[in-house]
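Encoded as structure tokens, here's the structure I'll be asking about.
Yeah, one chain of the complex is gone here, protein chain that is, but the others are all in their spots.
Moving on, here comes subunit A:
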Amino acid sequence: MSLSDLLDFGPFFDNIDAILRGFWATIRLAALAGVFSLVIGTVLASLRVSPVPVLRAAGTGYVNIVRNTPLTLVLIMCSLGLNDTLGLTFSDDSGTTYYWWAVLGLSGYTGAFVCEALRSGINTVPIGQAEAARSIGLTFSQSLRMVILPQAFRAVIAPLGSVFIAMIKNTTVATAASYSEVVTEMKTLLDLPSFTSGAIPLFLGVAAGFLILVLPTGYFFGWLAKRTAVAR
């Protein structure tokens, strides 16, 4: 194999359509999973600090189970277990259904990490803030929503950024849930009999694509953390 083969970006650009389609699928998955995992994580964190023991136990149980299960397993359970075996589908179109299962699986998984980041943020909020909130007559959930969580979020924006970066990279596991994102497209290309050279440039290209997604995410969260920091 010659050096020119190794650096042959021809096949990469010949198949740029498929690769871009794959990245678009990755972005659609990551964006929605980002929103959902934020919601799920916030609900879980609220459960875990709730004064009601049953709710606390539910939150703790969920986080401990999901955080300690490999993501591949979570996704396969969603697509093979819930979808194929139990027949829980979102739509007649299998592509759409697998998309939603990938979104839910990834969100449910990432939500557990968002919850834990958020909980460490809640611990940075001085106890006096909660006491002041209660003393003007806010209920527990109002104190949480209006006083504690807004400050907790601001305190953990940087760690949340890391959670989201991990989530973006975890989208590649969704291929296990039969959702075709960029890595699925890449493997399909590599398996084509006509694909004889240019595997390494293909890898490099896809890796560069992830850099383009992830780097701005990191910068964005860094900027946001600085902008919203609470002075005490």
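Heads up, the rule we're going with is that a contact is a pair of C-beta atoms (placed from the backbone, for glycine too) under 8 Å apart; a residue touches a chain by one contact, two chains touch by 3 or more; residues count from 1.
The rule we apply is simple: contacts and distances are computed from a predicted model.
> One chain of this complex is missing from the view, so tell me which of "Nitrogen fixation protein NifT", "Cell division topological specificity factor", "ABC-type polar-amino-acid transporter" or "Ferrous iron transport protein A" is its UniProt name.
"ABC-type polar-amino-acid transporter"
> Could you tell which one of A:4, A:68 or A:135 touches the chain left off the display?
Per the contact definition at the top, the residue touching the missing chain is A:135.
> Of A:25, A:66, A:122 or A:147, which one is in contact with the hidden chain?
A:147
> Give me the subunit A residues in contact with the hidden chain, please.
Subunit A touches the chain not shown through residues 51, 126, 128-129, 131-139, 142, 146-147, 150-151, 154, 230-232.
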